[in-house]
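What you see is part of a larger complex, with each chain still in position.
As written, the chain order gives the labels A and B, with residue 1 at the start of each chain.
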């Protein structure tokens, strides 16, 4: 039953990282719900195009998110 | 008013099949709500990339879904 829908900006994470997300989010949910619920725990990951995500009206690009993740200023 | 949002894994269904889905899901809804609601019945189909869908923490690929649909083991 638990359905987890994740939205990211494209190009920020590698395929490996997205698979790790699916694994870790599932384990996080199973830790609360119990292992009997594992088979019906779904995680869906979708990616939004660079610039198609606004925070406070500012367009968030792939480059900006990478800079944020790295702890360096985007400008 | 009824809004039906469908998520699939990419590459499993042909364009023809997806159009048939939109048609059949609309008819299924109209069968319950009545024909007067047809014009405001929306169906949106979105596709998620292969491997971006987890069931029980396992990554579901286009190939795995096709094998499941065909009734053959994925491995």
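The rule is short, and it goes like this: contacts are C-beta pairs under 8 Å (C-beta built on N, C-alpha and C of every residue); 3 or more make two chains touch, one makes a residue touch a chain.
Computed from a predicted model, the values in this text were never measured in an experiment.
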Assembly check, 2 identical chains modelled here, expected copies in whole complex 6
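Definition applied: only the chains that are shown with their structure count from here on.
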Chain A to chain B, mean C-alpha position gap in Å, rounds to 22
The answer for chain A against chain B in the complex is residues 15, 18-19, 22-23, 25-27, 30, 38-47
The answer for chain B against chain A in the complex is residues 7, 46, 48-49, 51-57, 59
